[in-house]
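Apart from one protein chain that is not included, each protein chain of the complex appears where it belongs.
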Amino acid sequence: MKLFEYEAKSIAQNLGINTPKGAIASTSEEARDIHKRIGGEAVIKAQVLVAGRGKAGGIKFASKPDETRDRANEILSMTIKGEKVKKVLVEQKASAKKELFASIVLDRANRCQTVLASDQGGIDIEDVARQTPEKVLRHRLDPVFGMRSYDARLIALKLGYEGIQQSTFSDFLSNLYRLSVIYDAELVESNPVIESKDGRFVAADLRVIVDDNSLFRHPEFQERSKEISGEVTALESKARDNGLAFVELDGDIGIIGNGAGLVMATLDLVKQYGGKPANFCDVGGGANAEHVATALQLIQGAEKVRAVFVNILAGITRCDEVAKGIVDVKKVMGLKKPLVIRMVGTNQEEGRRILKSAGLTAMDKMDEAARLAVSKVGA
Amino acid sequence: MKLFEYEAKSIAQNLGINTPKGAIASTSEEARDIHKRIGGEAVIKAQVLVAGRGKAGGIKFASKPDETRDRANEILSMTIKGEKVKKVLVEQKASAKKELFASIVLDRANRCQTVLASDQGGIDIEDVARQTPEKVLRHRLDPVFGMRSYDARLIALKLGYEGIQQSTFSDFLSNLYRLSVIYDAELVESNPVIESKDGRFVAADLRVIVDDNSLFRHPEFQERSKEISGEVTALESKARDNGLAFVELDGDIGIIGNGAGLVMATLDLVKQYGGKPANFCDVGGGANAEHVATALQLIQGAEKVRAVFVNILAGITRCDEVAKGIVDVKKVMGLKKPLVIRMVGTNQEEGRRILKSAGLTAMDKMDEAARLAVSKVGA
Amino acid sequence: MGKQTRAIVQGITGNQGSFHTRLMLDYGTKIAAGVTPGKGGTTSVGVPVFDTVASALERTDANASIIFVPAPFAKEAGMEAIDAGLSPVVIITEMIPARDSMILIEYARTRGAAIIGPNTPGIITVGEAKLGIMPGDVFKPGRVGLASRSGTLTYEIAASLTHEGIGQSTCLGIGGDPFTGLNFVDVLKLFRDDPGTDTVVLIGEIGGSAEEDAAAYIRDTKYPKRVAAYVAGRAAPPGKRMGHAGAIITGTEGTADAKMKSLRDAGVLVAEVPSELPRLLLQQVSPLQ
Partner (left out) sequence: MGKQTRAIVQGITGNQGSFHTRLMLDYGTKIAAGVTPGKGGTTSVGVPVFDTVASALERTDANASIIFVPAPFAKEAGMEAIDAGLSPVVIITEMIPARDSMILIEYARTRGAAIIGPNTPGIITVGEAKLGIMPGDVFKPGRVGLASRSGTLTYEIAASLTHEGIGQSTCLGIGGDPFTGLNFVDVLKLFRDDPGTDTVVLIGEIGGSAEEDAAAYIRDTKYPKRVAAYVAGRAAPPGKRMGHAGAIITGTEGTADAKMKSLRDAGVLVAEVPSELPRLLLQQVSPLQ
């Protein structure tokens, strides 16, 4: 679950991490008042969960409160990559002696957390990593003992810090690490970290992604994860509420399958044969009729969908349940889009009998079924 | 640092550990009011840090509030093993289905924490351990990962608990363990743990000893450790405030030395030659003149001391500093008791010169010096 | 893993636990005991149930574990199995917090235990025993070792191999999570030393670098057995989790195309679609290198 910048910063402040002076505003008037209160030059930042708000014009500067009101007004009327801007963060623009980059990520290959840090902050760190990999320092953390003060200090040292600044920056890193532990963050990233002229380190921007699987031990986020849908489309949100693993795509062939790998392979096949998948939808292992029916209803209900391809390899899942789900939809609301079914495995005969009784048939091979589904949209 | 029972229970309650209904009283009237409030039969317990209050009459029962007042009055006028009773804990007497014993100790031999548990609670567990060692279950905890739920559950199982009671008791143990971690306790012991008729586990008594070396990270105890002197004698308290490792003993030969092992050996030698040490006093490594002077002043000032034996093997410590300290005391307040000095090692010549200038001499061998010191008290 | 395996089922009394214990027994797997806290003394699917792994091992003899307990308890269940000396420990449970898996995997590593999963369909020694939730009937004994990051896709591919007459030795899921106990490199090492395996099939997917690491290992060690692979997720957009916690392209890292290229460059036979795998194996009978 991605946190909004202002949420991440609020958490960070409580852990003793410096952030720029500022506050969150839902209206342009609030934004103006905040600027009045904090003084100096202000930066107004769209609070969205999608990446790339800067390029999209979601970050603006203003030297006077009235100007801040106008800029906030502009940003609050924006939609960035499909996400409506509802709030802006108004902050004092920090004067930087230096801009750095610091993040703590899950390091899959090494099965630990790894710190990435660079003194080339404020710009796209992936570009830096690609063009000048030696500018991005990587430091692995012990999976059990985490970041010790000497880990943090060594990173600070390699970024060129000595004496008191070495301690100050390593304390800053240690606090980012504590944040990652306390909030089960799969990513904590500050870009830029600003070294101010008086030697403080300030998280001018802060991204935090909380591990979805840890939400059971973070009751403070459970409600929030349902409320805020900026990260997902309306259809995704609805599907996920119904227990489906669902990702909306921009094609026209709706896909339903069981098992993440199988569904991914189904998308690949459809694409291979020239089709465009409208979604990824995994009904999961052991899905029952109701599950399948919900998925089918949702997908055939989407306007852009012009055909639906159901691909089931039944193991724990049973073909008869899948068939029942499909037939239920047919009976209750009718099949609104051309439907191709591939269904093999557990209780295959019973499943096919149920389909047949409703005038439907299932195919054996996913390749052939995929080809047929693509042909339904005339590709 | 030993906690008083009521302090330990207050901490425990915050961690979700059941303790009997009750409160702390400094006067007999308060004790009566508490009994009124909690109802039932009451137990009135002297709050002292010394062991053995039960046998000394520091625990009494009462069925009516007025009776509680009288019993509290009696206990509040007691001195148990030299410790004045200042407070009593008034608690509802719990009705027990069963009494158990549970403790978490530092296991020096195995370099970990170990749980000791028994279903023979409420009595002297050392007696149980001696007479029926099989009745005391020992379960080692991983030094890094501590008590996992399966550790606690296995202990509960071995104590004969099944189903829901197994979970309830293992939760109780887990909370005791959490207490030991949060408060750096070298001992957490509940004896008895009462299993009530409705199946709850209640810490009817609770002893907690906090690791003195951890006090720097427990600011809540730092003041307390200075305030409460119940555990130490007035002389000990004074000596420790002056940075001396000091233990008062019941003999008449005051001992000053450098290094815990050397001082212990000095006591042993004095005893070997028929003398009785009045104290253990380690001025520590690198002690300066002032340190030595303080120790000598304190010890010769104690009424029971009839001779003082200073035993210094100078390594980091310097003989000249030691000599200066002794000579200072002689000059300022005079030497009030016969003094035997053994002093060898770093700057030995300079030290002896300083002593000689004040009419004092030092011996070479600790055996001979010990024998001489013993002869000074006519033993 | 095989006839000598005697497993403990942790979480045996749950729906999944009891259902799959029955199927594992049906397949011929030896199940020594089940463990469910608080249910000691009962039986489930005819298997005696204990409160803890340690107490189970006082009464029975086991050397492996399969875990079905809910995600919040999975880390400790894994530690419990490792403390008892069981290996492999197969963790079927999905949605375990990444931090828990990370710590558990380190715990296993430092204690010399093998973890398969989490979020795995398990492992099957075809025709002998299975510790997992895969349907036994899609497999047939043979000489292809198969390792996968996904469940159903594994069955799909195993079924297609079986259909073409290509049998399997051992098939296992390494797990769909970001952190897994065994990765492809570990599995390649195991298959290298397995006299029953001639060919290794890897079924990868987007996210992470398990496939790239496998490719580097194959290239650097001049891997002595034939390797074929399929990587799912060419149609997946970046930044989106495709069902598995681990199936996500972050930035420009972890794309299917990059993985396929790495594998091809290492001499691996890479299928464009799942159904191409058996064809590749039938065309290329002898080891590549």
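Labels A, B and C are assigned to the chains in the order they are written; within every chain, residues are numbered from 1.
Operating definition for what follows: contacts are C-beta pairs under 8 Å (C-beta built on N, C-alpha and C of every residue); 3 or more make two chains touch, one makes a residue touch a chain.
Source: prediction; values computed, not measured.
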(request) Could you tell me which of the visible chains the hidden chain touches? (result) A, B
(message) Among B:135, B:271 or B:304, which one touches the chain that has been omitted from the display?
(response) B:271
(request) Can you work out which residue in B:123, B:164, B:181 or B:333 touches the chain that's missing from view? (result) B:181
(request) Pick out which of B:137, B:313 or B:372 touches the chain that's been left out of the picture. (result) B:313
(request) Please give every residue of subunit B in contact with the chain that is not shown. (result) 51, 106, 108-109, 111-113, 126, 142-144, 181, 184, 186, 211-214, 216-217, 245, 247, 249, 257-265, 267-272, 277, 280, 282, 285, 313-316, 344-346, 365-367
(message) Considering the whole complex, not just the chains shown, which residues of subunit A touch the missing one?
(response) 145, 148-150, 153-154, 157, 162-164, 166-167
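Note that in this section only the chains that are shown with their structure count from here on.
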(request) Please state, in steps, how far subunit C lies from subunit A along the shortest route of touching chains. (result) 1
(request) Between subunit A and subunit C, tell me the centre distance in angstrom, where each centre is the average of that chain's C-alpha atoms. (result) 27
(message) Taking the mean of the CA coordinates per chain, how far is subunit B from subunit C in Å?
(response) 55
(message) Going by the contact rule already set, what residues in subunit B reach two or more other chains?
(response) none
(request) At least two other chains touched by the same residue of subunit C: list those residues. (result) 107
